[in-house]
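Only one protein chain is missing; all other protein chains are in place.
Chain naming follows the written order as A, B, C and D, and within any one chain the residues start at number 1.
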Amino acid sequence: MVGSPVLFIAVPLLAAFLIPLLGMVWKESIRILPGLVLLYMLVLAITLLEQVMHTGTIVEILAGWKPPWGINLVFSPFTGILATLMILMGFIIWIYSYRFKNVDFEEAKKYFILFMMLVTGSVGIVLTGDIFNQFVFIEITSISAYALTAFYKHRDSAEASFKYLMVGSLSSMFLLLAIILIYSQLGTLNMADIASKAHLMKPEFKILAVIFFIVGLGIEAEIFPLNGWVPDAYAQAPGPVGAAFAGIVVKAGVYALIRIIFTLFDVSGTHQFLIVIGLTTMIISEMAAIRQDRLKRMLAYSSLGQMGLVLVAFGIGTEEGIFAAMFLLINHAIGKSLLFLSGSYLVYNSADKYISETNGMGKFLPVTSFLFALGALAVVGMPPFSGFWGKFFMMSAAAHANMLLIIALILSVSLIELVYYFRVINRIYFYKKESHITPKKPTVNAVIAMATLGVIILIIGFYPDLISGYLHQASQALLDKGKYIQDVLSTGQLLTH
Amino acid sequence: MNFTLFDLKIVEYSFFITAILVIMIGLYGALVKKSLIKVVIGLSIFDSGINLLLISIGYITSGTAPIFSPALVKDMPLTLENIKKLSEGMVDPVPQALVLTAIVIGFGVTAVALSLVIRLYRHHQTLNIDEIKNLKW
Amino acid sequence: MINDKNSQKIVDIIQNFARQHSLWVLAYGTGCGAIELPPTMTSRYDAERLGVRGAATPRQADVLLITGYLTTKTLKRVIRVYEQMQDPKYVIGFGSCTINGGMYWDSYNTIKALDRYMPVDIYINGCMPRPEAVLSGFAKLQKLIQAGKADGAKKYKENLEWYRANQKNVIPNWRMPEYNW
Amino acid sequence: MNMIYILFTLMFGGAILTFLAHKVSGLLRDTLFVLTVLASTVLFYTKIHTGDTVDFSISGLSLQWGINAYGRIFSMIVLGLGVMASFYSVSYMKGKERLGYFYFNFLISLMSMMGILMSHDLVSFFIFWEMMTWSSYFIVIYNGKNVQRSGINYIIFSALGAYAMLMAIVMVYAHTQSLMIPDMMQAFPFFPAAYKIWLPILFLTAFTVKAAMMPLHVWAPDAYADSPMAYTSVFSGALSKMGIYGMIMVFVTMVNYLPDDTWFRETIAWLGAITAIMATLWAIAQDDARKLLAWSSVAQLGYIITGVAVGTPLAMLSALFLSVMHALFKATLFMAVGAIEKQTGTTKFTEVTGLIRKMPWTFISSLLAIIGLAGIPPLGGFVGKWMLYESLINSNHYILVIAIFFASTSAFLYCYKFLFGFFLGQEEKEWEHVKEAPALMVLPMIIMATLLLVFGVFPGIVLKPIDLGMQTLGYSTTAGTFWSMSGLFNEWGNQIMMRPLAYAIGGTFLFFLIILTVKGFKETRYVTTKDISSSGEVPLEHENLTFSEGFYQPFLRAVCPVMKRRMMTYYQGFGQGMEAFFDYLRRVYSGNGQTYAIYVIVFVVILLLFKNSLFG
Partner (left out) sequence: MKEILYYTWGAIVSFVVAFSVGITYMGLNRKITARVQNRYGPPWYQNFIDVIKLYSKKTSIHHGVMHHMGPAFIMVTAVVSLLVIPILNGNKFFPNLNFQGDLIFLLYIMVFGPLGMALGAGQTGNPNSAIGVTRGLSQMAGFEIPWVMALVALMIQYKTTSIVDLMNVQVESGRWLMFSSPFAFLAAVMAMLGMFRYAPFDIVGAPQELASGPMSENGGKYLFVMMSAGSVFTFAKLTLYVDIFMGGADNLIILVVKTFTLYLIPMLYGITSPRYRTEQSVRWFWGWPSFFGLLAILQAALF
């Protein structure tokens, strides 16, 4: 064993605190350290994942308290894949932002601290087995996200951040309420324990708890009425942060929501609710996206739509559906991050980030533009890129579950998505550059980061078997509630002996 | 009307009622007031209300602190029955721990919020939330 | 067989007969004479019984009818029309204006003798000639054709330089394709 | 390794290598491009035999590639046109920008077309279908003209079709648990009633989009006209045939099993006929050759669709034969337009006239192609049309045959306009410098035009593989009953022998041509087109008397009632309405943080209020 899941939280957190200290000694270290940490985590995650796929879930107990009482970390195939994905995205985004704020040491320091916090929080959300612990991680993520959103002083980023904060703090209170409810009913905070005792809860309280959870976690999962902050935050945050939101934070939010709905309670109607809310999110945000005139807002709205799609896929509830949802999640993480990363270079030197300002960039930034197009094709779901498989598996899962109307709806919404992405691609390649824009060449590290994402898209597109085996196991792991409970609780018993 | 019962209930529910009142006040502040400062204050109040609610769950009327002091334990052997008996009148400590964490988080959020308010004021020269709408649709 | 002299003679007779009885007329309505053509063609005099028939374009026409005075400006067009016609082709000068200028004898911008500019096979006298005169002119032309004497086109070809000089003399801006026959 | 894998590897690898070679040298790129097409054609025809299959699986989906006789009909079009167009485009695209991009997408679209023909399962079919869509889309916008109009229209409609197909595919998959097309065909009769209606409709949506059928055709004229002519020949000739390919499969395997398939067939047949009529009328109204040919393509596909929908053996034969012929003559014509565009820089009839003496070979090939397009004997187009009419009459489609006939009679108008506009009319000084297009561009045109003539006199050459393909589809053999090497028969036993008729036509023509030439040979002279009998007036050098503005004004006045409304305006209205609606809807994101907070509370309240109905 190379290490245990706790390292995923401890190491980056430690790194976050070490950055300012090391920065005093060697300025370059603040850039190198996060990368090293993330690389280590990535290696660790992949090793652990491989192990988990063969031997089964790893449950780590913190501070020696047995699971029903203490905090535990669960590295199951499901959580493991998500954590690996997040760390991978974190690493790629680190490569991309290695030269971020090259001249401004203080700013860069802040950025890397907050970024590490963000990764810590998100990975923590996924790995933890305790709802209150999850709440804390959510808050860590949120606060660092607020700060990262407000990173640029000269833009309207404070406004975006404040909106995020208002909505975020409101709903975190609801999350707390939900936790209170559960605790008052069951007297436990451990997820597995809650899951095993959920039937003891009064049904009204259970529903109430679910509702509060949905509201509390929906903010990070970006479901419809709670996602007003998303376009603002994505658009105003620095490019890599936007990518991190799309690639890391949302995934954590969706995970939390899915965990609550699939494992904690078996309230009837939640799956249908997921579908309804996912469809609503998708439809409204895609409709908003097509009318955007700013690139990043468009990408943000599109991100919302994608997450809606993921929620619908989860809502199907069958193993196939979850498999498809995971596929879509991964595709979205990779594709949308690529779009954010390359998109921020396409509109690098423009103040307002209008889509029209990407005109003619294909000539000046060929690689970036190509990768943007690739990302767009992947997100839209054009074969033979990765997005297609996700969409296809999702469709066939829905068809197996006899949800044809939903497929039709999703497809018609996808049409909208296709239109606005192709509009941008057209602009990039076939319009004349606006004279006041000076294109900014991407730095080498940025190109490497983006190209890595592009290559991943192509690989998954041509050879989906690469990940589908893992994903099948992950979806089985999510569905097999009993095994989860048994894994977590039995570990506790094993340790006491 | 059963006087004693009512008397007891009102004490027991008073925490809840107060907490909900505080939450409502907080919501009013956060959702209706136009000044950013007042919104932040409202959020804080809302926060406090939730914390109050959280504490009230673990609270038992006229309970004792959840500490096994030597005076309390005296010479009792630490069997499961004894612990159960002892802890009967005790207030549940977990909500309190949670609340402590929540307060800290709330503090952090409020601090970030206030700093954002300062930034917003510098940027927009106003604290009216309706005028800070550069980002929309 | 065709080269045989006798048969060539027979062929000539047939051809001349056909040419004589099928006169397709391009009536270039230049002057007042054009008004005399409708009575000639319609039921009162009915030139069609002689095989005389209007042709729409010079390419199809056999006879060019110059019905009256020609201004120098019109002359250019007439020459062009004439040159566009196919051999064998005939020109009928119509009215005294084409002979000697008639009442426009001292006009500065009409030509006086059509003969100097294109070969005229038949003149029809009068100012204006009545349809009877026109028909008699056609009959005369038919006789000429039968005798093989209506060879204006040949004359034109042979004396092209002379005609051309005369034409260029009166037409100031000569901008026409050369008649490279 | 299986030959089929090698074929696809070759084409895909060739595409990527061509793309990369663009950075190295132009010659290498062109060579690689042509070699890829040639090599894959040779490989396909020598090493891959009818019935070859290869199985593999992706993510638990078992897939199969292979080729059957039916696919071979279309592969003939795809690869044939591919070879022709590849030679052509090397010359045509010389000196243009982004050639790596162009050739890459060209090869990808060829590959995906082959993929469509060789997919025996629905997922690879869909994948190749979408690849075909995006690769052709990238070529449509290659010129950068009307990108937002033609490109977006194309992609919207294609995606509409593709998504409809995806829906159908997942429906089939969910129902049969198999992705194989033969499985689907076998299972179709046992599908639930609703599936039986919806599956054909969904599939047909996809296919008719590509085949540019009436309500879904609006993308086609712009897309055909705006892509580079070197590709349009493939686009209109081969890519649109993929729609026909799919349609035939749907009709043969699904519509046949519908409980009431008559109205279905009638509807599609009529839509095809209406497409033909309307597109013909619009083609007549065009002043740009590319637009004219584009509309004409739509019209021709209308005939084919009608043939497919009628579905009798003779009609199917005619549809397939017309597909091949349409590929030949429309590719020739688009190439001719490309040659003219390259030599003169414009494709407007109102700008170019009198090229016949400057570009004689282009003229001859477009003349033959136009004769084929108009369906005039003895060229291939006539054979197809003859079979179409006979099949319609034999199957009692009385009014339909009139509609088709009207379309094809009106087609003479634009046929003439095309030839007249470019090649005839007065020869102008402005175009005096124009030379014949390079040999690489002319040769493919000549070859295809000659083939058109050969196939017209000996239709059996083409009908033989078509017959084999139709046997794969479950038709009994039609050889002898409907056609022989140069003869055609209808169901009532009436016949037409192309060879003696062609002799008669050719003999008469030659005889009178000789008379015309020999008679007075010395006294016949050539005069320029300026020397015309225009009332004795001499046109000046810069005066162009060619009649090219408002060419068919009287005819268009006669048909104006039906041309007042364009399908496009409806779509535009719909699109604008939708966008306005979206604009209204997105105002929920008001930009005010407090509003968002209120949304949170309202969301909670709603959930609490409806908690019983939601989570009961």
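Keep in mind that, in the parts below, a contact is a pair of C-beta atoms (placed from the backbone, for glycine too) under 8 Å apart; a residue touches a chain by one contact, two chains touch by 3 or more.
Predicted model, so just to flag it, every value in this text is computed and none were measured.
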| item | value |
| --- | --- |
| Where the missing chain makes contact, among the chains that are shown | C, D |
| Of D:Asn143, D:Thr450 or D:Ser533, the residue in touch with the unshown chain | D:Ser533 |
| Residue in contact with the excluded chain [from D:Thr50, D:Thr350 or D:Gln426] | D:Gln426 |
| Candidate in contact with the missing chain, chosen from D:Ala69, D:Ile376, D:Val454 or D:Met485 | D:Ile376 |
| Contact partner of the left-out chain, one of D:Thr409, D:Gln576 or D:Asn612 | D:Thr409 |
| Absent chain, residues of subunit D that touch it | 354, 356-357, 367, 371, 374-377, 382, 385-386, 389-390, 393, 396, 398-399, 401-402, 405-406, 409-410, 412-413, 415-416, 419-420, 423-427, 490, 492, 494-497, 500-501, 503-505, 507-509, 512-513, 515-517, 519-520, 523-534, 545-547, 551-552, 554-555, 557-559 |
| In subunit C, positions touching the absent partner | 14-15, 17-19, 21-22, 24, 42-43, 46, 48-51, 53-54, 56-57, 59-62, 84-88, 181 |
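Just so we're on the same page, only the chains that are shown with their structure count from here on.
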| item | value |
| --- | --- |
| Which of B-D and A-D has more C-beta contact pairs | A-D |
| Distance between chain centroids, defined by C-alpha means - subunit B, subunit D (Å) | 71 |
| Mean-CA-position distance for subunit C and subunit B (Å) | 119 |
| Residue numbers of subunit A (touch at least two other chains) | 159, 162-163, 166, 170, 231-232, 288, 291 |
| Where subunit C touches two or more other chains, by residue | none |
| Category of the chain touch graph - line, ring, star, complete, other | other |
| Which chain pairs touch, all of them | A-B, A-D, B-D, C-D |
| Touch list for subunit B against partner subunit D, complex | 27, 30-31, 34, 39, 129-130, 132-137 |
| Residues of subunit D touching subunit B in the complex | 586-587, 589-594, 597-598, 601 |
| Contacting residues of subunit D [partner subunit C, same complex] | 523, 525, 527-528, 530-531, 533, 535-538, 540 |
